[in-house]
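One chain of protein is taken out of this complex; the other chains stay put.
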Amino acid sequence: MIRRLLVLALFGTGLAGLVTKRNLIKKAYALAIMNSAIVILFVLEGAAIGSDAPLLGGAGKLFVDPIPQALMLTAIVVGVCVSALALTLAYRLYRHFGTLDIDEIKRRIGHE
Amino acid sequence: MIEAILAIVVAASIYAILARDLLHGVIALSVTSVLSASIFFLASAPDVAITEAAVGAGLSTIIFVWAIRNTERTDRS
Amino acid sequence: MRRGKLLSAATGLAAASLALAVLAPVVMSDVDWPTAARDTIAADGYAATGATNLVSAIYLGYRAFDTLGETIVLLVALAGSVALVASTPGRPDLDRDGGPADSRGPGHTDIINVIAGKLAPIVLLFGTYVMLYGHTSPGGGFQGGVVLASGVIFIAIGRRAGGIGRISPSITAFGPRTLSVIEAIAFATVLALSFPGSGAALAGLIEATGASAGVAAKGVAAVGPIIALNIGIGLKVGSGVALLCVMMLGGDQE
Partner (left out) sequence: MSDSELAMLPVFLPLAGAALSLLAKALHGGAKARALEDSGAFIGLALPWAALAAMLPRVLAGGVSFTVSGWSGAIGIAQRFDGLTWLVDVLGLTGAGAAYLYSRGNGPKGPLFTTVYLIQASALAMTAATADLFNLFVCLEILGLASYVLVASSEKPGAFLAAFSYLAVSSAAMVFFLFGLFGFYRVTGTLSYEGIQAALVALPDGGGAIATMSTACLAAAIAIRVAVMPVYGWLPDAHALAPHAVSAILSGVLIKTPLFALGRLLGYLPSGQEAMALIGSAGVVTALAAVVVALSQKDAKRLLAYHSISQIGYVVAAWGLGAPAAMAAAFLHAFYHALFKGLLFLSVGTITDAAGTRNVYELRGAAGTLGKSGDRFRLVGVAYAVGALSIMALPPLNGFASKNAIGYLFKGGWRYWALFAAGACTVASFLKLSMIFLPARRGAPADAAGVAGSVPGLRIGGTMKASMLILASLCVATGLFADATTAAVSRLLGAPPPAGGAFTAANLLKALQTLALGAAVFGLAMSKPGKRLAAAIRGRPRSFAGLVMAFLGGLAVLAAALARFG
């Protein structure tokens, strides 16, 4: 229960940051946080049905669900890919406009 | 145990979003990655833990630090 | 200013509450987590894939097609990032004023660079281990690849300290060009291994060669495709990530 609330809080933090923070790098932080929230949620919930890591060997083990773990490996990688691309885009925008403020950049593009 | 670590993760994330110094934010983020990795380890997910440590705490921190070094350190907004 | 802050806080709060209103029923419900899939894999996973690490059995066996997609995502993101940075007009020479190793002044740099150079072979060895043993222990191609990449970066940093002489020349051959060739070939390998039927064909091949050599290769044959995939992914990820990092350190001019 507390875990779930904390995961939701984590997700909410990321989302609120994405909406309110104008700094491009902060937005990338926010996306990373949102992604980590769902990863934690999947892994924790999938662990509810067992107590052992899904590695065969030894008898009488009660495994956790390995499927969410396999899925989350992909989600983590996708998350870092998104971060990398977001940051290089932020870098190019900074090199051109000299600021990381998204509203300021938008305003300047409007004037060009 | 997991709840306590998770609470720190949430706190560090909030700090990362609010910090004026972006570099402090990155450090907070990589702390959350390391802590998440330990959560995954405790939750019997060693594969995810290793990935999170290698990717979240390693690779993405490098990229974030690179981005900040090549742009600016303070969030002026 | 103050009003702007207030407005922004209100927007953030509104966003979070809208989202949580939708997500709360999904996250907070007390439905029992399903066990059928876990039981199926625990019973059949080893026989079907030969992997004792059940996560690997899914990641590189049952759902290897997703993993192929993930590799592609990584390829696009890294290649796109490298191209975006490389095409920046008037980019300063990062080799001189950038890069983590140079930031602490000349005295420290040398020591760190040399240590990094010496550590590189060990890191590469560890990466190879993580990559090769993904089917029995935690880890696998992706994680191993990231470790391999950091090994390559260590080489690059070490080279900066004093050139090629300090580490074995055979390892220092990892220039951006070599890395891109490795990346391309590894990608083609992963692709070939992911095509339906090729895994079974490979297993058959291993079994046949094992039989002709008089070895019972049954277990190796079953897990062969997973090991091959791990190697392919490891090299692909390692070279891709290393390319990005080398470029970020400013070493793309060679």
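Going by the order they are written in, the chains are A, B and C; count residues from 1 in each one.
To be clear about the criterion, a contact is a pair of C-beta atoms (placed from the backbone, for glycine too) under 8 Å apart; a residue touches a chain by one contact, two chains touch by 3 or more.
Predicted model, so just to flag it, every value in this text is computed and none were measured.
Counted over the whole complex, the shown chains touched by the missing one are A, C.
In the full complex, chain A touches the hidden chain at residues 11, 15, 18-20, 24, 27, 31, 34-35, 37-38, 41-42, 45, 67-68, 71, 74-75, 78, 81-82, 85-86, 89-90, 92-93, 96-97, 102-103, 105-106, 109, 112. Mapped onto chain C, the footprint of the missing chain covers residues 11, 14-15, 18-19, 21-23, 25-27, 29, 31, 33-37, 40-41, 44, 48, 58, 61-66, 69-70, 72-73, 75-77, 79-80, 83-84, 87, 177, 180-181, 183-185, 187-188, 191, 195-197, 199-200.
Here is the rule we go by: only the chains that are shown with their structure count from here on.
Interface comparison, B-C versus A-C: the higher count of C-beta contacts falls to A-C. One simple way to say how far apart two chains are is to compare their mean CA positions; for chain A and chain B this gives 10 Å. In terms of their C-alpha centroids, the spacing between chain A and chain C amounts to 18 Å. Shared interface positions of chain A, i.e. residues touching 2 or more other chains, are given as 7, 13, 16-17, 46, 50, 53-55, 63-64, 69-70, 73, 77, 84, 87-88, 91. In chain C, the residues that reach two or more other chains under the touch definition are 53, 55, 59, 138, 142, 244. If you check the complex, the residues on chain C that touch chain A are 8-9, 11-13, 15-16, 19-20, 23-24, 27-28, 32-35, 37-38, 41-42, 45-46, 52-55, 57-59, 63, 66-67, 69-70, 73-74, 76-78, 80-81, 84-85, 88-89, 91, 136-138, 142, 244.
Per the touch definition, chain B reaches chain C in the complex via residues 45-51, 54-55, 58-59, 62-63, 65-66, 69-70. Here chain A touches chain B in the complex through residues 2-3, 6-7, 9-10, 13-14, 16-17, 21-23, 25-26, 28-30, 32-33, 36, 39-40, 43-44, 46-47, 50-55, 63-64, 69-70, 72-73, 76-77, 79-80, 83-84, 87-88, 90-91, 94, 99-101, going by the rule given at the top.
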